[in-house]
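The structure is given below, and queries will be raised subsequently.
Presenting chain A:
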Amino acid sequence: MINDKNSQKIVDIIQNFARQHSLWVLAYGTGCGAIELPPTMTSRYDAERLGVRGAATPRQADVLLITGYLTTKTLKRVIRVYEQMQDPKYVIGFGSCTINGGMYWDSYNTIKALDRYMPVDIYINGCMPRPEAVLSGFAKLQKLIQAGKADGAKKYKENLEWYRANQKNVIPNWRMPEYNW
Partner candidate 1 sequence: MVGSPVLFIAVPLLAAFLIPLLGMVWKESIRILPGLVLLYMLVLAITLLEQVMHTGTIVEILAGWKPPWGINLVFSPFTGILATLMILMGFIIWIYSYRFKNVDFEEAKKYFILFMMLVTGSVGIVLTGDIFNQFVFIEITSISAYALTAFYKHRDSAEASFKYLMVGSLSSMFLLLAIILIYSQLGTLNMADIASKAHLMKPEFKILAVIFFIVGLGIEAEIFPLNGWVPDAYAQAPGPVGAAFAGIVVKAGVYALIRIIFTLFDVSGTHQFLIVIGLTTMIISEMAAIRQDRLKRMLAYSSLGQMGLVLVAFGIGTEEGIFAAMFLLINHAIGKSLLFLSGSYLVYNSADKYISETNGMGKFLPVTSFLFALGALAVVGMPPFSGFWGKFFMMSAAAHANMLLIIALILSVSLIELVYYFRVINRIYFYKKESHITPKKPTVNAVIAMATLGVIILIIGFYPDLISGYLHQASQALLDKGKYIQDVLSTGQLLTH
Partner candidate 2 sequence: MNMIYILFTLMFGGAILTFLAHKVSGLLRDTLFVLTVLASTVLFYTKIHTGDTVDFSISGLSLQWGINAYGRIFSMIVLGLGVMASFYSVSYMKGKERLGYFYFNFLISLMSMMGILMSHDLVSFFIFWEMMTWSSYFIVIYNGKNVQRSGINYIIFSALGAYAMLMAIVMVYAHTQSLMIPDMMQAFPFFPAAYKIWLPILFLTAFTVKAAMMPLHVWAPDAYADSPMAYTSVFSGALSKMGIYGMIMVFVTMVNYLPDDTWFRETIAWLGAITAIMATLWAIAQDDARKLLAWSSVAQLGYIITGVAVGTPLAMLSALFLSVMHALFKATLFMAVGAIEKQTGTTKFTEVTGLIRKMPWTFISSLLAIIGLAGIPPLGGFVGKWMLYESLINSNHYILVIAIFFASTSAFLYCYKFLFGFFLGQEEKEWEHVKEAPALMVLPMIIMATLLLVFGVFPGIVLKPIDLGMQTLGYSTTAGTFWSMSGLFNEWGNQIMMRPLAYAIGGTFLFFLIILTVKGFKETRYVTTKDISSSGEVPLEHENLTFSEGFYQPFLRAVCPVMKRRMMTYYQGFGQGMEAFFDYLRRVYSGNGQTYAIYVIVFVVILLLFKNSLFG
């Protein structure tokens, strides 16, 4: 019965609904974007009504927020955290630094395009994006999830070698457990 296509569809709908309305975010507070999150979560913008809620550890989280520029040093940790999250998982990149390096375009230790190193589901533009933008980003992500298109994790799994090559290019001293999902 579970293998039946229609019932699978129903299950998918329910699951996507649940995933869509329950986004536990792990805010990796790099860069200046971290300061935009408190207003987003608290009384004024109240992201919780969308089901967005902070998660304490990557094991419990659904969404990884990269809130700003990433140095190679932090990139390593971010990759680690991303790999520790449970499938399905989504990544949101905040601000221009994650998109094209922003004002750190010529820094000797900052990456300039996040999606080369990990699958990004949504980029939120701005330097920094304001809470409204963040909320709209979440809403967009929810739509993607509902449509079943937020498949960053799948992409990562499928193209792991490419990602790994990029990551190792930046992080020469690679000593991390294997990602074997």
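One rule holds for everything that comes next: a residue touches a chain if its C-beta (ideal position, glycine included) is under 8 Å from a C-beta of that chain, and two chains touch if they have at least 3 such contacts; residues count from 1.
Criterion applied: all candidates are chains of the complex that A comes from, given by their letters.
The model shown is predicted, which means the values in this text are computed figures rather than measured ones.
J.: In this complex, work out which of 1 or 2 touches chain A.
T.: Of the listed options 1 or 2, chain A touches just 2.
J.: Tell me, which parts of chain A touch candidate 2 in their complex?
T.: 28, 57-59, 76-78, 80-81, 84, 87, 175-177, 181
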